[in-house]
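What follows is a single structure, and I will ask about it in a moment.
Only one protein chain is missing; all other protein chains are in place.
Coming up: subunit A.
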Amino acid sequence: MLAKRKKAALLGAAALLMGTCAAGISAQAAEPVKIGMITTLSTGAGYLGDDMRKGFELAISEHDGKLGGADIDLIVEDDGLKPESARQIATRMMESEHVDLMTGIIFSNVAMAVVPKVVRDGMIYISTNAGPSALAGAKCNANYFNAAYQNDNIHEAMGQYVQDQGFKKVYLLAPNYPAGKDALAGFKRYYKGDIADEVYTKLGQTDYAAEIASLRAAKPDAVFFFYPGGMGINFIKQYAQAGLKDEIPLFGPAFSADEHLVDAVGEAAVGMKNTSHWSPDMDNAASKKFVAGYFAKYGAKPSLYSVQGYDAANLIGSAISAVGGDMSKKDDFRAALKKADFSSVRGNFKFGNNNHPIQDFYVREVVADPDGGYTNKLVGKVFSNHVDAYASECKM
C-alpha cells in the first residue's frame, strides 16, 4: 500500500520536474514601446538567453533607456527551454500585457511552438537566434523577421570550408530537434564527400561516451558536430579525454564554440575551427564599440548570442524611429524593419525577400586569450552576401 502511494507521488514528482519554472522580470516606464522577450534563462542553456538579453539591454542603455527615441518597456520571461511554457507566456504577453512586438526565443523547437501562432495573430516577431527552415520557405510571414540567421547558414559555411580543406569522410552529430536536422542538412548542402555516419542524440544529453566509441570505430577523417551550450562543453571535453583531439579534427558551427563554452572547456577546445557570422576580433567600428561597451557593462566577453540581441535591439530602434514611436503604424513599421537601416556589428547585413538576413560568414579558430581564458580568432571568410536555401520558396 505504502509502495503504491509512493509511486503515485513519484509520478506527480516527475510531472512537476518536467513542468516548468518561469521567472518574470519586468521594467516600467510611461507610455513606452512594450517589447515581450521570451528566452531561455534557466537549464544548462540558460547562458545563451542571458547573453542575448545582455546584448539587447546594452543597446537600450547606450541610448539612455530608449530605442529609436521611444522609451522601452522590456518584459523578459524565461521559457525554461519548454515549448509549452513559452506558448503560455506568449499568450499572456499578447492578451493581458498587450506587448507591441515580441522577440528573444533561442531554441527552434520553442520557436516553432510560438512564432507561427503569434505572427498569424498579427504580432510582429523578431528572432534573435532560432531560424528554423520551416519558417523561411513557403511558410514565411510578413510579421516574422529573423535578425540572426536561417538555421542552416552557419552549418552551410562549415560544409563549404570542410569541402575546401579536402576532407573525404566526415562523421556528423547533432541533437534530435528541428535545428539539429537543419544543421546537418545545411552542412551536407555544401559538403560533397562521404558521410561516415550521421547521429542524432537526445536534446540535452550529457554523456557522449557511447557516441564517441562508435565514432572512433567508424574511422572518419573529420568530425562535424552541432552541440550548443552545455552539450557542446560535455562533448568536446569527452572527445579530448578519449584521446581523439589530435587524431581526428573537430569542426562545428559557432554554437559549438561560443566564448563561454570554450572558456568552460579550456585547453581541449584550442585549435577547433568553427563558422560564424561574427568574430570578437572583427575589424569594424560598430563591433569594436560593442565589444568594449559589453565588457565595460558586464565584465565579460560577448558571444554570438550577445551580438544577435544587440543587433536586434538596434534594428528595432531603427524601425521605431522611422514611425516616430507610433506602434499603430504596423505597415510602416514592417517596411522600416525590412530596410535594416542600422549599423550591424556583423558589417554586411540586409534582409532577403523572406525577411531572413543576407550576410557574410567566416571561419574562426579557438585560441588562448592573452587576457585570460579562451576566445575565437578570425581565420577567413567563407561566404559573402549569403542567401539561405529556402528564400526562393517564399512568396513575399
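What we mean here is this: contacts are C-beta pairs under 8 Å (C-beta built on N, C-alpha and C of every residue); 3 or more make two chains touch, one makes a residue touch a chain; residues count from 1.
The rule is simple: contacts and distances are computed from a predicted model.
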| item | value |
| --- | --- |
| Among "Anti-sigma-E factor ChrR", "ABC transporter permease", "Fumarate reductase subunit D" or "Protein nirF", the UniProt name of the subunit that does not appear here | "ABC transporter permease" |
| Option touching the unshown chain, where A:S85, A:N234 or A:S279 are the choices | A:N234 |
| From A:G193, A:G266 or A:G293, residue that would touch the chain that is not displayed | A:G266 |
| Residue among A:E211, A:D311, A:D360 or A:D388 that touches the chain left out of view | A:E211 |
| For subunit A, residues in touch with the removed chain | 1-3, 5-10, 12-14, 16-18, 21, 23, 41-44, 46-47, 50, 176, 181, 198-202, 204, 206-207, 209-211, 213-214, 216-217, 229-230, 233-234, 237-238, 241-243, 260-261, 263-267, 300 |
